[in-house]
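Every protein chain but one is kept in place in this view of the complex.
Note that the chains take the letters A and B in the order they are written out, and that residue 1 is the start of every chain.
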Amino acid sequence: MAPTEVAETLGARLGSRLLGVEPFPGTAGRVRFDRSGALELFRSMRDDLGYLHLSMIAGIDWVDHREVVYVLWSDTRGDYALLSTDLPANDAHVESASGIWPSANWHEREAWEMVDITFDHHPDLRHLLMPEGYQFHPLLRSFKLHEPEQLEVKTRNV
Amino acid sequence: MSDIWINMGPQHPMTHGLWNLRVRIEGELIRDVDPEVGYLHRGIEKISEDRHYNEVVTLMDRTCYVAGLSWEHLYMLAAEQALHIDPPERAQYLRVLCDEFQRIGSHIMWYAAFVQDIGLMSPFLYGMRDRDLVLDLFQSYTGARMTYEYMRVGGVRNDLPPGFTHQARKVLDWLTDRFHEYDQLCLGSTIFHKRCDNLGVLSGKDAIAYGVTGPMLRSAGVKRDLRKDRPYAVYDRLEFDVAVADGADVTGRYLVRMEELRQSVRILRQVLDWLDHHPGPVLADRVPRWLGAPYAPVGQEGYLLKRRFPTGVGFSSVEEPHGEAQAYVVNQGGEHPYRVKFRSPVYSNVSAARQYLVGYHVADIPPIMGSVDVCVGEVDR
Partner (left out) sequence: MSNVTLYSISYDLSHAVVFAVGSLAYGSWRAAIDSNAVVTTIAVLVFAVILLAASMLNTIVLIWYERKLLGRFMDRRGAMHVGYAGLLQNFADGLKLFRKHTFAPREADDLGFYFGPTAYMVSSMLIFGILPISSGWNSGALPLSLLLALVIFSFAPLFIFVSAWSSNNKYSLMGGMRSAAQMIAYEVPLLLAVVAVVLVAGSFDLSTIVYEQQNYWFWGPLVVALVVFVAAMLAEMERIPFDLPEAEAELVEGWNTEYGGMLFAFFMLADYLRALVGSILVVLLFLGGWTLPTWVPSAATSFPLAGIFWFMVKTYIVFGLFVWVRASLPRVRTDQLLRVGWNRMIPLALLSVFLAALLVSARCLPVFGCVPSLGG
């Protein structure tokens, strides 16, 4: 499917909240959207375009802003699609996709703890890879390696 | 007995690694599960940001310790897309060779661990014995048995040693016979069917919704294999079938993996034939010099920093033995990748644990989790 087709279908739904669809090699395109239309876009991708499978969510820290990249796969169309949205660094939050694709759950937890992006209405936003009570966000550019980190892990009662 | 939570892990024979499955049980029945991962988190994505493109290969071997070459391939595809480099044809065939031998090694390792989970002792040793032959082959051309560091941006490090293809064919012949033996030991046993049929059922619809891929998805009858659907390297020139089963249960996953072993042998025979008759370079010519070296040459660091390579974003996906792995590499120019993100198939497969574990018995946890083929190194990265 060509990026223009995707843009047509999504544009009818999202209007100005769709910022554009760029071609991206090996996929149906890279959909750039405004975070206010996140939930609607997710739903449209799943129901109108048949992207039933969310492969991964990557958070990227661009220092001045942050980006969330969603990778989707459609079984019927047989191709990938990338979604990407930019978030301001001081207010990085976006609607959770875990209600649309259950597989988003862990990916969002990881993005939250690694890149400090909050996912609204996430059912269970807690640490995944890092110990509970960890206060840093390792994949931010400001987190430098080779520095001893001040870490105190609280023991937990299970 | 009322409900109790038990921690299966972080050190538990079921886990095959270092993770924790918290299970709420009522008697012998599973009521709820909560997988906890992260015990093996090494921050591979973060470390990659401080490394040259080629140095990330070292980390890829350690991502999944039974499928290092598949992960190297995955990263290389993304990095090459980000850096706009094309590997030569022979290198691509060599990568497929690596991939498929790695798949055989990984699946045999899975078989060995899985049969141990249901209490079969002998095939565990048989599996380890046969996997050694594959490791010997790896050793003969990469120099290592586990951490290969074989692939490079723009190709692979070195060509095959003389006589390799002959030796590899002998190994494939031996393995084909052994696969038959494996099947007899498992499928021929009534107890195996009693234990594994209709166990850990995850329907195709749920599997897709929860991001489950690989043999787990194919066992539910979904014919999804990246090697066919989105051929990378030279898979579009090779003949093979996608293994599917329709039980969506543990037996189905067993059948899928066993069929994949046979298909891998089939692919490897074609690849070996091609390699015999098509000598050529294995590393692209136009690879920047600093990419080929483990470290930037002394005195050139400043030059490298000044020089801007065309920026780009690489996205690749590979049918790894456990499922669908993806890499997302951001190149902002300069010698280090700006951001590397990996998607591990086992990560998603484990995250769906509640879907295929609740309602079964405690004794079913090892076979079910065994059939998922958990490789904690790649879950935690």
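Some points to look at:
Everything below uses one rule, namely that contacts are C-beta pairs under 8 Å (C-beta built on N, C-alpha and C of every residue); 3 or more make two chains touch, one makes a residue touch a chain.
Just so it is clear, the model here is predicted, and its values are computed rather than measured.
Contacts of the undisplayed chain with visible chains (whole complex): B. From the options B:18, B:74, B:96 or B:120, the residue with contact to the chain not on display is B:120.
Among the residues B:129, B:166 or B:278, only B:129 touches the chain that is left out of the figure. One chain of the complex is left out; on chain B, the residues touching it are 4, 6, 8, 12-14, 28, 115-122, 124-126, 129, 185, 189, 191-192, 194-195, 361-366.
Operating definition for what follows: only the chains that are shown with their structure count from here on.
Taken together, the chain B residues at the contact with chain A in this complex read 5, 7, 22, 37-38, 41, 43, 45-47, 50, 81, 208-213, 222, 224, 229-230, 313, 315-317, 324, 326, 328, 330, 339, 341, 343, 347-348, 351-352, 380-381. Remark: chain A residues 24-27, 52-56, 58, 60-61, 69, 71, 75, 78-80, 82, 101-103, 105-106, 114, 127-131, 138-139, 143, 145, 158 touch chain B in the complex.
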